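A single protein chain has been removed from this complex, and every other one stays in its place.
Showing chain A:
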């Protein structure tokens, strides 16, 4: 048995497009997850019994079932509910719902991490209400949750591979098409693994660099 990577290198254009598809899924999924995350925290902070119960049930169900089952469920449930989406949009929705459950927990932790006395201290120092919120509540809260959100983003990026199961447009489904045409399974998946590794290493490095710039304390 000899390995033949020429089928993979020959398809570099499709793989590049697939990589763009994967990044698109990851970014859109994360954006949706953040919206769900903020909404969930807002609802929880209203401290009404039934809405809180629903949000908590949502978190527990999402966190304790596999993403593959969730995406299958949505894939079949949406058309029955009269919503017709293409597989890629369905995948974004599934990624957003899945990531959202984790984002609620992360953001809740961040909001709770800013003590109330800090706001009062800012007002006492004569800062404007908006300045207090921006500099004394929002920035520390974001700083506190940034590392967790970063690793959540990497996890979500890796999860996009599962979206091949409903034929969404991303790297793994592109790979499966190449595999079906060439029967070079190992070469294809070995290459995909390498591409994913590069994606997550570069993303990790970028997110860390952004975090250092945006959230470092002023040095004097």
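Everything that follows uses one rule, which is that a residue touches a chain if its C-beta (ideal position, glycine included) is under 8 Å from a C-beta of that chain, and two chains touch if they have at least 3 such contacts; residues count from 1.
The rule is simple: contacts and distances are computed from a predicted model.
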Hidden chain of the complex, named as in its UniProt record, picked from "Lactate utilization protein B", "Acyl carrier protein", "Hydrogenase maturation factor" or "Polar amino acid transport system permease protein": "Polar amino acid transport system permease protein"
From A:56, A:86, A:118 or A:185, residue that would touch the chain that is not displayed: A:185
Candidate in contact with the missing chain, chosen from A:60, A:120 or A:181: A:60
Hidden partner chain, touching residue among A:16, A:54 or A:77: A:77
Positions on chain A contacted by the hidden chain, ascending: 1, 3, 60-61, 63-70, 72-73, 76-77, 80, 154, 158-162, 164-165, 172, 185-186, 189-190, 192-193, 196-197, 200-201, 204
